[in-house]
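Missing here is one protein chain; the remaining ones are kept as they sit in the complex.
The first chain written gets the first letter, and so on, giving A, B and C; residue counts start at 1 in each chain.
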Amino acid sequence: MPKINRYVDIDQVEKEAKKDYIDRHSPFIHCEAKAKKGEMFQVTVKMGKEYTHPDDFDHYISNIRLYNRETKLTDAAFLAGVLGGQGAKGHQTVTFNIILQKNAKLVAQSYCTKHGVWESDPMEVTVE
Amino acid sequence: MPKINRYVDIDQVEKEAKKDYIDRHSPFIHCEAKAKKGEMFQVTVKMGKEYTHPDDFDHYISNIRLYNRETKLTDAAFLAGVLGGQGAKGHQTVTFNIILQKNAKLVAQSYCTKHGVWESDPMEVTVE
Amino acid sequence: MPKINRYVDIDQVEKEAKKDYIDRHSPFIHCEAKAKKGEMFQVTVKMGKEYTHPDDFDHYISNIRLYNRETKLTDAAFLAGVLGGQGAKGHQTVTFNIILQKNAKLVAQSYCTKHGVWESDPMEVTVE
Partner (left out) sequence: MPKINRYVDIDQVEKEAKKDYIDRHSPFIHCEAKAKKGEMFQVTVKMGKEYTHPDDFDHYISNIRLYNRETKLTDAAFLAGVLGGQGAKGHQTVTFNIILQKNAKLVAQSYCTKHGVWESDPMEVTVE
């Protein structure tokens, strides 16, 4: 409490509205599975795979943060209107650059001003 | 994942070090149990009741945020050194002012740069 | 750029609308002029003295931060609706607690989602 909502494979979901609801609220981590120790490593967090989220003043994605296990790495806030404003929709997306010294387990969380906290599937990164 | 750590009544905890660990990392909500609809209502979040947390560069409380059920209300970040810096200890404390229109269930979360996310006991507020 | 707006004594301003505009957007620091070295010291930042600011989704105070000279101490974000929501108005107010080791010069900055960055008059604090 607050509830942490988690992604569910939308292929297993029947109703179109629910697929949309789950997908557009879920942060997805896009990065390589392997990183080089001590070198810059790009991690993109993108909201939704197939469905876009509104960017209305009273309903938008206001935050994306990235954790490595228990450790917070980054915390990005967005103001309403950044994705086109009232009536517009989009995949809120941010690319962070981190340097890893050992294997990592990345997790992203996002916050929708109407539908709360959502957490990505974890992404294991092997560091060599 | 990241784990949400929660307060446990430290009177039930035997080891002094564990009491200290749990207490100093837990945010506690201090506010009245009743609020007047549409009027300013003070909510203080204070880290720890009996034990203080370090304010070292590599170990400090960097964040306190307040939720009403699923809705985030405020999000306060602190830089290391604000409570006296290296070698100092303190109860990180912040007082927010909110206006409630109906009954609320407040929850605070804090973040320690070494020991992750901690969540307060919820505080029910009746609005009249 | 972005412009840093600063408070102007509104007694010197003739037009009522302009008095209101300046006052409600200005953060004011409320604290003692003297602090005890190494002890908790309360600093309240309150928006406006006489005029209140809207808390509408497309027009609200989304941020208050506190500096000691060049050093950022705290950075608090607020979501729209925290002061009552659409149609409501209020003085956004937050109380931070800091520990000072030597004389300080505090400055607050706030951000209005329509009218940008505003800076308070500085507040000198003698530490004994």
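Just so it is clear, a residue touches a chain if its C-beta (ideal position, glycine included) is under 8 Å from a C-beta of that chain, and two chains touch if they have at least 3 such contacts.
As the structure is a computational prediction, the values presented were derived from the model and not from experiment.
S.K.: In the intact complex, which of the depicted chains does the undisplayed chain touch?
M.R.: The omitted chain makes contact with A, B, C across the full complex.
S.K.: Among C:19, C:59, C:72 or C:89, which one is in touch with the chain left out?
M.R.: The missing chain is touched by C:72.
S.K.: Since one chain isn't shown, list which residues of chain A touch it in the complete complex.
M.R.: On the side of chain A, residues 38, 40, 44, 55, 71-79, 81-85, 88, 90-99, 101 touch the unshown chain.
S.K.: Residue-wise, where is chain C in contact with the chain that is not depicted?
M.R.: 1-4, 62-63, 67, 69-72, 75, 77, 105, 107, 111, 113, 115-117, 119, 122
S.K.: Residues of chain B in contact with the chain that isn't shown?
M.R.: 57-58, 62, 77, 79-80, 113
One rule holds for everything that comes next: only the chains that are shown with their structure count from here on.
S.K.: Where's the contact count highest, between which chains?
M.R.: Top-ranked chain pair by contacting C-beta pairs: B-C.
S.K.: For chain B and chain C, what's the span in angstrom between their mean Cα positions?
M.R.: Centre separation, chain B to chain C: 23 Å.
S.K.: Counting only residues that touch at least 2 other chains, which ones in chain C make the list?
M.R.: Expected reply: 77, 79.
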